[in-house]
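Only a single protein chain was left out; the remaining protein chains are all shown in position.
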Amino acid sequence: MENVFHTLHDFMLHTESITYVILAGILIGLLVFWRFLTGRDSKKRTF
Amino acid sequence: MGVTRRKFLGWVGAATVGTTSMMGTRAHAASNKHFDGFPGSFGVLHDATRCIGCRKCEEACNRVNELPSPDQPFDDLAVLDNPRRTNAAAFTIVNRFESDDGGPAIYAKNQCNQCLEPACASACFVRALRKDKTGAVVYNASLCVGCRYCMIACPFNIPAYEYNEPLTPRIRKCHLCQFRIEKGLLPGCVETCPTEALTFGERDRLLKIAGQRINNFPGRYVDHIYGQHEMGGTSWMYLSPKPFTQIGLREDLGVQPAARFTSGPLSAVPIIVGLWPVLLTGIYAISKRKEKIAQQERIEAVAATVADANEEMKVKLAELKEKMTREKEAAINLEVKKALKEAAEKEEV
Partner (left out) sequence: MPQETNLPNKSVLTPFNIVAGIIILAGLIVTVLRFTKGLGTVTNLDDNNPWGLWIGFDLLCGVALAAGGYVTSAACYIFGFKRFHSAVRPAILTAFLGYALVVLALHYDVGRPWRLPYPIFVSPGTTSLLYEVGLCVFLYLTVLFIEYSPAALEWLGMKKLRNLIVRMTLVLTIFGVVLSTLHQSSLGALFMIAPSKLHPLWYSNYLPVYFFVSSIFAGLSMVIFEGTLAHRFLHDKMDATHLKESDGVVFGFSKAASFVMMGYLSIKLIGISVDNNWHLLFTGWGLWFLLELIGFVALPAFLYSLAVRERNLRWARWAAAWSVLGLVLNRLNISVIAFNWHLPSAQRYFPSWMEIVTSIFIVTLGVVIYRFITTRMPIFYDHPDYRHDI
């Protein structure tokens, strides 16, 4: 899967596209992990 | 009911496999290294000492690209009296530059410089502009949204816009006659030029030719090939008898490709996405904790005050009780004394 980049532009297009997809994953992942982390905390009483 | 540990670990596993498979492509160079451009890509060398301002290149370009007819015909040289720039109907223009030492005027042709790392391609948010392997920077009108950021980005002020088209406006600029190059033909302007002021060939070859001309004719040329390094290098390059600013080319643009000016902010974006949520959640947690502590302290303060008040009450009550007991005793003593006195008086009588 060798893919040589001849220009900075092609390189950046490739890296930034992957990065943006990772960003979406980070946001979802952090949210999911937060719920996992605080899953067994005592629930807030509201009476 | 939230995420179970098993589910979460499963997702992590899947994500890792996904991203590693994308890592198969190897970068030719990383972001602070060097890119060589498409091997064998073409360019044009414009020798401004040979240009006579006949405008035949403009006419050829207009014909080959089926551009609208201009207001003044191409053989009207009075047009050169005023400096011009490219516009929606002219991919290229020739300008006349009066010499500062009284010598003959210099003429130079201007058009898209087909940068190796085009600012316009970097700026385009819809990939409508790209550097082709032939060396041409080509425009795709079927993607363009018309935001005109490419016009902001181009340091040479080349892209023009069809402002008078209400529904289908396009960016217009020289595309190195890519459709002709692919058929083995020369660009329209190069083919027509009567003085060979324009030389078409592989960029590396053109650099050598330009270097040879400077060597063979010292004094005729400024010792610099414009476009060799400017803005990271261009495929259209210039030789000039006078400093390039005098033929309308800026010499303060530097050698950095435009993409490097924005790569800093671009690389900050993912860091913010990765860290801000953690930071902000942390601040929220701290402020919630402080609130909870403040509430605890309030409750304790109230309880303490109540306890103190109780204590005070107790002491006061005790004192009151003692006082009442004393008063009672005093009253009883008084009564007893009185009774005794009365009894004694009665005895005497």
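In order of appearance the chains are A and B, and numbering begins at 1 in each one.
Criterion: a contact is a pair of C-beta atoms (placed from the backbone, for glycine too) under 8 Å apart; a residue touches a chain by one contact, two chains touch by 3 or more.
All figures in this text were calculated on a predicted structure; none of them were measured in a lab.
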item: Selected residue (touches chain absent from view) among B:V79, B:V94, B:C115 or B:A153; value: B:A153
item: Contact partner of the left-out chain, one of B:V64, B:A119 or B:L239; value: B:A119
item: Contacts of subunit B with the absent chain, listed as residue ranges; value: 85-88, 119, 121-128, 143-149, 151-153, 155, 157, 159-161, 163-170, 250, 252-254, 258-259, 261-262, 264-266, 268-269, 272-273, 276-277, 280-281, 283-284, 287-288, 290-291
item: Interface with the unshown chain - residue positions in subunit A; value: 9, 12-13, 16-17, 19-20, 27, 31
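By our rule, only the chains that are shown with their structure count from here on.
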item: Subunit A and subunit B, separation of their C-alpha mean positions in angstrom; value: 21
item: Subunit B-facing residues of subunit A, complex; value: 1-9, 11-16, 18-19, 22-23, 25-27, 29-36, 39
item: Contacting residues of subunit B [partner subunit A, same complex]; value: 2-3, 5, 8, 11, 15, 19, 22, 24-29, 31, 35-39, 116-118, 121-122, 127, 130-131, 133, 232, 257, 259-260, 263, 266, 269-270, 273-274, 277-278, 281
